[in-house]
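So that we are looking at the same thing, I have put the structure below in structure tokens.
Every protein chain but one is kept in place in this view of the complex.
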Amino acid sequence: MMKTETSTAPAPAAFEPRITAFVCNWCTYAGADLAGTSRLQYASNMRIIKLPCTGRIDPLFVLKAFENGADAVLVSGCHPGDCHYTSGNYHARRRWTLFRKLLALTGIGDDRLFFSWVSAAEGQKFADLVNDVTAKVRKAGPFRAAHPGRRAS
Amino acid sequence: MARIGVFICHCGENIGRTVDCAAVSAAAAKMPGVVVGVDYKYMCSDPGQQMIRKAIIEQKLTGVVVGACSPRMHERTFRAAAAEAGLNPYLLEMANLREHCSWVHSNQAEATQKAIDLVRVMVAKVRRNRALRPIRVPVEPTALVVGGGIAGIQAALDIAAGGKKVVLVESGPSIGGHMARLSETFPTLDCSQCILTPRMVEAASHPNITLMTYSEVASVEGFVGNFTVTIRRKARYVDPAKCTGCGDCFNKCPIKKIPNEFDAGLGQRRAIYVPFPQAVPNKPVIDAAHCTMLQKGKCGLCAKVCPRGAIDYQDQDRLEKVKVGAVVLATGFQLWDHAAYGEYGGGRLRDVIDGFAFERLASASGPTGGLIKRPSDGKEPQTVVFLQCCGSRDDKVGKKYCSKICCMYTAKHAMLYRHKVYEGRAVVFYMDVRAAGKGYEEFVRRAIEADGAEYVRGRVSRITRRRDGKLVVRGADTLAGRPVTIEADLVVLADAVVPRPGSEKLAQLFGVGYDQDGFYSEAHPKLRPVETAAAGVFLAGACQAPKDIPETVSQASAAAAKVLGLFAKPELEREPVIARVNRTTCAHCRACISACPYGAAKDFDIVDRAGKVLRAVADVNEGLCQGCGTCASVCRSHSVDLDGFTDEQIHAELNAL
Amino acid sequence: MKTIETGRLSDLAQALSAAGYRVVAPMEEGGVVRFREWAPGLAIAPGVVPANSLKDFLFPRSEVVARFALEPGGFSPAPVERSAVKTAVLCARPCDAAALAALDAVFNWDYRDGAYNARREAATVVSLACSKADEHCFCTSVGGAPDGVAGADAILRPADGGRLLVLDALTEKGRALDQAAAGALAEGPAALDAPAALPRRFDPEAVGRWLAANFESPFWKEAALACLGCGACAYACPVCHCFDLQDETDRAECRRLRNWDSCGFGLFTLHASGHNPRPDQSARWRQRVMHKFSIYPQKFKTLACTGCGRCSRLCQAGMAIAATCERIEALGR
Partner (left out) sequence: MKALREAAEKLLREKRVSLVIGYEGRKGRPAFFAAKPEDCGRLAYDASCRQNLAAYLGKPEIRARLPVALVAPPAVLRSIVVMSAESQVAPGQVLALAVDGDSYLGTFDAAGAAELLRAKYSTLAPEPALLERVQGLLQKSPAERAAFWEAEFSKCTRCYACRAACPGCYCSRCIVEKNAPQWISTAALGHGNYTWNVMRAFHQSGRCTLCGACEAACPQGLPLMLLNAALDREALEEFGSRPGYDPEAKPLIGSWSADDDHSYMR
């Protein structure tokens, strides 16, 4: 990884979670934009993968994120009723209800896998969400230490 | 072999302040497939775009990543630049280093690291991008305008003037909306109906406008350029084709004591009625809930007296489909119900009224013929207390936001009252006076200085009714720092402006977002204030946020301009983000067909030369597909993929993290 | 004679492990007996033929054969660790040991497979003679025997009605192991039990002759109807050695994997064009039988089947290669 001269980062000893977020283009991505335009400060641990709609998100994406070393995954899209594609988020919701059960059974619990509705108007909610998720994952510790879903090497 | 160019924008100081742009471009230059990695002060500026165009040509780039602001801001700009240099625009992606990074993080090392990651992800993606061609769909050059207030009327007239057809849908029996209820309008005090009614008549008579009053949107199908909207035409029980509006029916109707909504309940109407004399269309409807004929099957007087036999008690709601290419939502607002304020009488004190009631009292065409008489005993109030921010700027009981129009109409009310009751006393309680607008501040000064309205800065804590009918208003004068008690005859509350009931449901039908208060969300607060996230659906007036008349009218015209712009081309270019089916591997489980919100996924038979069906698979209709990708994620074998967000691209993005 | 009580096999394992061997032995887990790495406290279950075979420890189901680091310029080769731990396999079945000849042949044919041979040389195989056999066993039909010694470095033979096991070293490796284990072994007389009686069911040469001549026989269509095309038989087989090379990439590197593969999979022969020279399960089952009883013997002068019966024991659809051979032999008459 690249390091910059101006590094004032916390001591390497401190565990800094890597969090992968899958968000829809119309609500949560825009909500994150709003957090930016409002200059709301939040933890820098999250990396966003933009998709058109939460309906596009295959559970395999989540497993791949964990496999590649994410300590937690966030899936976020439009509130029920707000989906730009009318029902993509409803389809996603049903999928996640089942999938999270499966992951819970195999040891990936609510401190690793997060779901939220964040609208384009909810910049503050997005910022709070990122901070909250980051704090929870800090507490949960590194995923790669503890799960068959991780990449061994 | 990929030849990717990475261009990092400082956005002046906006990104550069927190992100070490030089480090980011240096890191990018070392990423697999990257041949150019540079940073520059303003990438979106002409020299910046020129830098990209030049690199595309000279370095024979196969893909471009611009690390700058949000793609919602400038993706179009940069893709256009790429296209000018001969690169397919869909081979350019943006990494969001401003909204998602520099503006939200302060630690430079962390922000820079995140910026590098975001760029790496986009480089990985763009290496898998494929050249795409926009999809062309025909546009139905007819607009639907929902709401017949001044916003809807203005939008409809402007679109019609532009030579395009308009369907104007209004849920009430007449168009005109709230503006028709106003006495005079600030800051010029010209009579509301005098300026509005000609527009109403013009809208009704315009050859390009189809008026559908007493009608509502029932359902919506399709997408920008090709909506099919089902309108519910509510039963009027009066055939507008036969009715001449002579008025015999409502003059004879025996049911007389129904509070008239138009007059804020201060006046009364019959069971068959026109809401107000200047209504358009000026043809009555029967209020089924109150009509004894429709309720009990007795009476039938109106039918007897109607010279044209226009009365039809068998009339029923009808569903009518209209095909439109664009939609303007102009559903307007209503006043928040101050019953929630127990300390102000909880809505039970008859002489504590809202702004619309006062408008009707002051209106020459109102129930009192323009004389200010209080509802309880019809006496002329000698002291009137006006109370601003009633429900606004109060997130405990009311609303967080400022309703914007109250300061001005309260000043107007005080003024009108003083003009009509010379000896009367007008006291205005306010938190702040917000009079930003052409001639607005002057108008408020006039109310205070010329017309002697007493402005008291402070809140009213309690309104009680004394036995003699006086309203005792207790409050605080926060400037003088002492409690005040005023014995008033009438209190006018400037209730908060809130969206119309059912506006959420309508938004959902059109796929339009709305905020926590129910106001419709614009696509961008500054640069796309008229558009919504739903392509082809535009906003006008107070359904988006509290607005006064001039603002509403200008936004309505803006929406009309957007619609006309959309209709200027016979075909619409759509983002080529659409799903594709791999027919070789599709097992035809039909999950995608069930999942598709647009009916774009459908069965397809693979046939041999003789036309014999070999196998059935799923297929996607390009015209209908909107690119949500739900079909792709329900496909267990990943035989459905989504252009622009393919399996390969997402997989690569994840591997880059 | 050098003996050990059947119930005290873990003493032998302990002694070997103390002498620096990684010990592999059959152990029960979740109702399935499997060759696994032994650790103190684990009980050795010598009774039955384990679900997996010896080959797991010479030719693992997946291994990285090459690495490429992902660098600015592109990929560059990175080292692969070759681990060949000194290993003792206890209670291998004679049919497992017999399979080594076939594996050695193929992994040293036109190319000497480094990974395989390293593990092979580091492995000492102690087989356990069978005193009983089940309906799937048919080693005697393919040149083996319940107390066969082919491929083994040492053999344990049941004695005194199964109470004791008698150890005989057969090779240098075997004698070295014998030395290392001395502490766990007793010296004394023991009456060897009779090996399992297993009548011969078919003549592999007759089967081979018919196979070579009846490639297009309609027999195959119906013989393979039940086959669902999974890899259970091939993966359990001590001889099957087909593998697939897969390159898998993540952010850091690309790994070239060698995974087991099975001729039972449709993908096994699928061409990029979409054409598949073995279009259906009957062609794949035919390939499996021919490879074991015709093609392989012609090439390496040894059968590619040792009659362990794992494939039939594990097949969910009841496909049984011995039964198929019996029918083929009958067709040949």
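As written, the chains take the letters A, B and C, and residue 1 is the first residue of each chain.
Note that in this section contacts are C-beta pairs under 8 Å (C-beta built on N, C-alpha and C of every residue); 3 or more make two chains touch, one makes a residue touch a chain.
Every value quoted in this text rests on a predicted model; they were computed, and no experiment measured them.
When the full complex is taken into account, the listed residue touching the unshown chain is C:262, out of C:262, C:287 or C:306. Among C:42, C:230, C:252 or C:295, the one in contact with the hidden chain is C:230.
Contact between chain B and the absent chain runs through residues 584-585, 587-592, 594-595, 616, 634, 636-639, 647-648, 651-652.
Against the chain not displayed here, chain C makes contact via residues 30-32, 34, 51-52, 61-62, 135, 221-222, 224-226, 228-232, 234-236, 244, 246, 248, 257, 259-260, 262, 265, 267, 280-282, 314, 316-320. Although one chain is not shown, part of chain A still touches it, namely residues 59-60, 63-64, 67, 80-81, 87, 90-91, 93-95, 97-112, 114-117, 129, 146-152.
The rule we apply is simple: only the chains that are shown with their structure count from here on.
The distance from the centre of chain A to the centre of chain C, with each centre set as the mean of the Cα atoms, comes to 46 Å.
Centre to centre, using the average C-alpha position, chain B and chain C are separated by 72 Å.
Chain centres here are Cα means. That of chain A falls 30 Å from that of chain B.
For chain A, the set of residues that touch two or more other chains comprises 68.
Contact with two or more other chains is made by residues 250-251 of chain C. Taken together, the chain B residues at the contact with chain C in this complex read 30-32, 584, 655-657.
Of all residues in chain A, only 1-2, 4-9, 18, 20, 26-27, 29-30, 32-33, 35-37, 39-42, 44, 47-49, 51-53, 55-58, 61, 64-65, 68-70, 78, 81-88, 91-92, 95, 119-121, 127 touch chain B in the complex they form. The part of chain C that touches chain B in the complex is made up of residues 70-72, 74, 249-251, 274.
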